[in-house]
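Complex shown without one protein chain; remaining protein chains in place.
Right, chain A next:
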Amino acid sequence: MTPQFLFQFYCGFSHQTLYDSAYLMIYNLCFTSLPILAYGLLEQYQSMSTLQNFPILYRRISKNALLAWRPFIGWTLLGLYHAFIFFFGSLLLLGDSIAARYYGQVFGHWMLGVLVSTNLVFTVNLKLAFDTRYWTWMNHFVIWGTLIFYVIFSLFYGGFHWPFLHDQALHGVFLSLLSSLQVWFLVPLILIACLVPDVVRQVLAKQFFPGKTQLWVVAWRRQQRGERTPLAPSTHRHHKLVTSLAGITASSESTV
């Protein structure tokens, strides 16, 4: 929605939509719902065997503890960053209606909207793809399927003159975008610009700033192996964790 808001600065605040109304309606329904549904159902952060052996991990998610403010704000800011990149990336490319196509014709208003929404759909789904750690065939199906569906839908919607529709605003727009070489250069650029922070965050988080779950799993494994070496760069927090961990596992084993 942020690109929509940003566009208002450029259209005299007249509430002109950036996206065609069909896209608006279908966006939440088709382009983004299935992938996240599959993610929710099928994602496995830790394997079953780990969880069965180490049930203490379930404590971490009790009482919705992970739905905290900090991560939420972090995700929101990331979303805003994406929106700015989509919008201004597309805008700077089309700016001043510089000739987009080889034969000199210029971009139009709906091309901007479709370009922004294309970037949006692809980024959102690819971001989910990066976050998914447990890829079943269903995940492949919904994520790649959604992207393919988006392309096919755009081609159909803008490819024919639909008699029951009052407005044929998007006629030929998607094809026009596809035939513009600049657009083919822009979309991968925007995708990478949006996903790089995501990827960096994941790598850093996993390897260098591991969360409690990982620390516990590693500590537990070391315990099983009978090691006594400290967990990580020795900080007080980690040391406390190990001792409390030892206590908890011992007590849980004794109650079983």
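Criterion: a residue touches a chain if its C-beta (ideal position, glycine included) is under 8 Å from a C-beta of that chain, and two chains touch if they have at least 3 such contacts; residues count from 1.
Going forward, contacts and distances are computed from a predicted model.
Chemist: The chain dropped from view, which UniProt name applies: "Sodium/hydrogen exchanger", "Cell cycle control protein", "Transport inhibitor response 1-like protein" or "EF-hand domain-containing protein"?
Modeler: Hidden chain, UniProt protein name: "Cell cycle control protein".
Chemist: For a quick check of understanding: of A:Phe5, A:Tyr134 or A:Phe156, which residue touches the chain that isn't displayed?
Modeler: Of the listed residues, the one touching the omitted chain is A:Tyr134.
Chemist: Can you say which of A:Leu37, A:Leu92 or A:Ile148 touches the chain missing from this structure?
Modeler: A:Leu92
Chemist: Considering the complete complex, identify which of A:Phe107, A:Phe122 or A:Tyr150 is in touch with the unshown chain.
Modeler: A:Phe107
Chemist: Tell me where the left-out chain touches chain A, residue by residue.
Modeler: With respect to the unshown chain, the touching residues of chain A are 10-12, 14-17, 42, 44-48, 50, 89, 91-112, 130, 133-138, 161, 163, 166-169, 171-172, 175-176, 180-182, 185-186, 189, 192-193, 196, 199-200, 202-204, 206-208, 210, 214, 217-218, 221, 232-233.
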